[in-house]
Each structure stands twice: as C-alpha cells, then as structure tokens.
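First up is the structure itself, then whatever we jot down about it.
Chains shown are a subset, placed as in the full complex.
Chains here go by letter, A and B, matching the order in which they are written, and residues are numbered from 1 within each.
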Amino acid sequence: MRPSQRAVDQLRDIQIERNFTCHAEGSVLISIGRTRVLCTATIEESVPRFLRGKGQGWITAEYGMLPRSTHTRMGREAARGKQQGRTVEIQRLIGRSLRAMIDLKKLGERQITIDCDVLQADGGTRCAAITGAAIAVVDALNRLQRDKRLKEDPVIGMMSAISVGVYKGTPVLDLDYDEDSSADTDMNVIALEGKGLVEIQGTAEGEVFDRSQLNLLLDLAETGTQALFDAQRAALAQG
Amino acid sequence: MRPSQRAVDQLRDIQIERNFTCHAEGSVLISIGRTRVLCTATIEESVPRFLRGKGQGWITAEYGMLPRSTHTRMGREAARGKQQGRTVEIQRLIGRSLRAMIDLKKLGERQITIDCDVLQADGGTRCAAITGAAIAVVDALNRLQRDKRLKEDPVIGMMSAISVGVYKGTPVLDLDYDEDSSADTDMNVIALEGKGLVEIQGTAEGEVFDRSQLNLLLDLAETGTQALFDAQRAALAQG
C-alpha cells in the first residue's frame, strides 16, 4: 500500500497554469500533487559563443529550489556562492532533454533559457520541471511565430518526464517524497511524444535491479508520460 | 497624470494569500499590483554564534529575484556565485526592519529566517517583501504559541513599508516600475503600527529634494502604511 493510497500506476493530481507570471515569453506553474515548479522560457536573439555563425539555436536550463520549498530550510545557493552538485546535475538534465524536442536548425540563431524554480517540493521536482518547461517552450515559440519572427515550427514533439521506482518491492509510478526517500530503485524517464525515449536514469538506492524489473518500470513510465502528454495538450488547448 | 491613472495618494491593489506553500511555519504571497513576492518565515531553535547564551532571539532575512521576474532576464545569482550589491542591501534592510517589530528577549533563543523571493517585479519589491514578511512572522509566532513553545507574544506591533517619490514634480504614493525608473526622488518608509517610524531611506535620483518635499512624502507614506496595516489585519482575520 502506498502512503498516499494511490494505485501503483496512479499519477498524482496535475495542474498546469499558463502565463503564471507576465514578463517571460513562456511561464508555467505546474503542480504534480504537492510539488509545484514555476517554469519560464526566455528567448534571446543570440547564441553562446561556441555556436555563433553555425545557423542553429540552443536551449539551456537553470534550476533552483526556494530555500523553504522543503521540509526543513535549505541554505540559499546564491548566499553560499555555489550551486550544489544535485542542482547542477538536474539543470544539465533539463537542458539536454529539452534540446531533443526542438529542431535547433529551425530555431535559428536564438537561445531559449529555461528557468525552473521549485516553490514547493514533494518528490519528482526534476520531472515536473521538464514537463512544465516543455509547455513554456511551446508558448514562447508560438509567440515567436505570431510575431512572424519564426517561419517554421521547430517543435519535434511534446516532451514529458516521470519518475518510477521500486517501493517496498513493488514497482510504482510517480513517487512522492515519502516513497522516494525509502525506494530501492528510482528511475526518471523522459519521452518524446510519438517517438520514443530521450533519457532514462535508473539508480539502485538500496537493492540492485534486474532486467525484468527494469521492464516493469518502463511500462509504468509509459503510462505516466502518456497521461502527462494528455494534460499538456489540455492545458495548451486553453486560451 | 500617473501612467497607471492612479490618484497621487492611491495604492495599487493589494492581495495577501497566507499559507501559499505548505512547509514553512509562515508563508505569504503578497501582491501589490503586479509585484508579487513570496515571503516565508522559518523558525529554528538556535541562534547565531554571536548571540549564544544571551537569552534572546534573532531575525535574519534573505532576498532574491527569480531570474525572469523582470522585463528582461537577470542572471541567476546562484549560478554567478555571488549576490548582487542591491540584493545584499535589500536583505539587510528587511532583516533590520523586522527585528524592530519583535521583542527579541520574549522570542527566546530562536532564530526566524525570512526568505523573500520575488516571483514578479513591477516596482516596490522591498516594501512588498517587508509588508508580506511581517504577516509570515506573525503566522509563525502564532504557531509557536499554539504549540505552547512560547509563553508571551513577542510582537511589538505590525509593520508595513511603502515607497513614495517625486514623479514629474509631484509627490506620489506607491511607485510602480514605470514611475520608479524616472522618479526624481525615491523614498522607502517603514512604520511600526501605533508607534512611529522604523526606517526612512530617501534618495535623489535626479533633482535634490528639500525639507518641504520631504514632509509631503512622509504624509503620503503615512496614508500608505495605514492602508497596508488594514490589509494585513484583514488577511490575518481570515482562517
């Protein structure tokens, strides 16, 4: 039995609020259960030095947690003068993944900077961040197209991410903090709609896992990413 | 005429949402017009080294802006490894002010850490932060009293803060970004309800100011801080 009473293949409630803030080209507040992440997309008309003159764009991402998004207060990274290893790892993952949903040639010499800031954390923040940021990217690119600054839509497909894991011996979908902190295996799966997998990261926190468990986890993840694609589409259909 | 069509002594709309996030002992999202700041208060049962064994508590504050809370994206301070001078100046002001609303002896050997994170900026973020944080402090202290961990209420009085300035030659209340960026004089006034002034900081950005202008600005500020005290009381009366 899961602490939240959910079925093994049941996602938490999903809420997606577009245009949560007014300045960014894309701004999405995504809630997956109690996990809430503000994802903004900023368009800049230039690319990093290593890409100049190559006729393609770039997507980069930064991630942060507000100090009291967690049960006990975490030190503010800006005050400590350093991002933690976990932060660096997550923001690299977000940027790498989102680059796979865009045809960077069609984007042109522009950069999209994603900011994912966790307002409230209850497990699965990196997956929520990717799922929310994908919508913010689409909103930002739609604005570029409305403004006639982009000829072709560079979106290859929608992207979503979900965690799966082995909790008390049972594979389950969408771990919350209580489950995550005692799971044996924890895996994040990122999918591109209608195409396939973009990234899988599975870690044995306690017991090792075998190929058959891996397959069960990937089945669950497929259920989860499909449900997220539906939620993303529903959100984008509004206004 | 003000860009927002407001009267010279008219505040922007105020919205105060308590318990905006679930982990902090106090958590307030305050909106003053389009300026939105999330203020949390965290209670820790220890004090900084310089106060150990002195039988009193402490309040400290940290301030940050989400990178895309502003018109154009600001670099993330955590990524640059350094807080900007403006950030440092503001968080020192917030901490210093809030310490004046609390009897630190009655607080006992505890520290309250305030985090003020700007989700959306449109002028007056430091004043909104102080006004919102004052409520978060009260909520956190009420929780301590309900839990019988505090015998006496350490709150001396409610605190609010407002900006005033000389815009195109006219003293006005509660400057938004458009006004702030072209004002001649900009002043922040922090008041303790029923007591008096805690801090005034007035700066001539363009033309210098004289004593009579200063008096007009302080009159406006009194109007503003009174309205904010009313809004704070109304918010605290709920739930």
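The rule is short, and it goes like this: contacts are C-beta pairs under 8 Å (C-beta built on N, C-alpha and C of every residue); 3 or more make two chains touch, one makes a residue touch a chain.
Predicted model only: the values in this text are computed from it and were never measured.
Total copies in the complex, given 2 are shown here: how many?
Copies present in the complete complex number 6.
Operating definition for what follows: only the chains that are shown with their structure count from here on.
Averaging only over C-alpha atoms, locate the centres of subunit A and subunit B and give their separation in whole Å.
Each chain reduced to its C-alpha mean, subunit A and subunit B end up 33 Å apart.
Contact residues on subunit B for subunit A in the complex?
21-24, 27, 34, 36, 38, 40, 42, 44, 62, 64, 66-71, 73, 76-79, 81-83, 87, 113, 115, 117, 119-121
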